[in-house]
Structure formats: C-alpha cells, structure tokens
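Sharing a structure with you now.
A single protein chain has been omitted; all remaining protein chains appear in their positions.
Moving on to chain A:
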Amino acid sequence: MSIFTTTLLIAISVLSFCLVLVSIRFILGPTLPDRITAFDLFVANTIGIIAIYTELTGHENFIDVAIILSVFGFLGSISFAYYLMKAYR
C-alpha cells in the first residue's frame, strides 16, 4: 500500500469522525439556527468525502455530484433562514 493510498484512507476516516461530531451538535443544538449551521458543515464534509472517494477510485464522473451538492446545500440553508424569518416575526 503506497503512501498516497494511506493518506486518502486517513483523510476519509478523519472526515467521517467529523461527521460524527457534527451529528452530536445536530442532536444537542439548543436552537434551530444551530441545527441549520450544523447541516451546512455536514454538507461541506460530504463534499470533501466525495472528492477523496473520487481520488481513491479514479472515476472522474463522481465530481459532478460534488458540484450539485454544493449548490443544493446553499439553497437548503437559505430556504431554512427564509422560513425562520417568516415564521417567528
């Protein structure tokens, strides 16, 4: 196993650990804005995992998934903020 593959495996396991930490904050989070920012970081971690998986397998088509996911994460957080603005005023 080369040093490059080892680095990629370390990276994918550290990012999975980050997902666990973010999920703990998602469960704890006292208010709804906390959960929305946790969701934002969740999407960013998932994009990182997809990028590393693309590098690990060598299939270049997977990177399109990361582009679409970055668009939809932004849309999700913006629409939740709009809902909060309308709901509690």
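Following the convention adopted for this analysis, a residue touches a chain if its C-beta (ideal position, glycine included) is under 8 Å from a C-beta of that chain, and two chains touch if they have at least 3 such contacts; residues count from 1.
Simple rule for what comes next: contacts and distances are computed from a predicted model.
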item	value
Record-based protein name (UniProt) of the chain missing from this complex, from "GMC family oxidoreductase", "Phosphate transport system permease protein PstA", "Monovalent cation/H(+) antiporter subunit G" or "Tryptophan synthase alpha chain"	"Monovalent cation/H(+) antiporter subunit G"
Touch residues of chain A, complete complex, unshown partner	2-4, 7-8, 10-11, 14-15, 17-18, 21-22, 24-25, 31, 33-34, 36-38, 40-41, 44-45, 47-48, 51-52, 54-55, 60, 63-64, 66-67, 70-71, 74, 77-78, 81, 84-85, 88-89
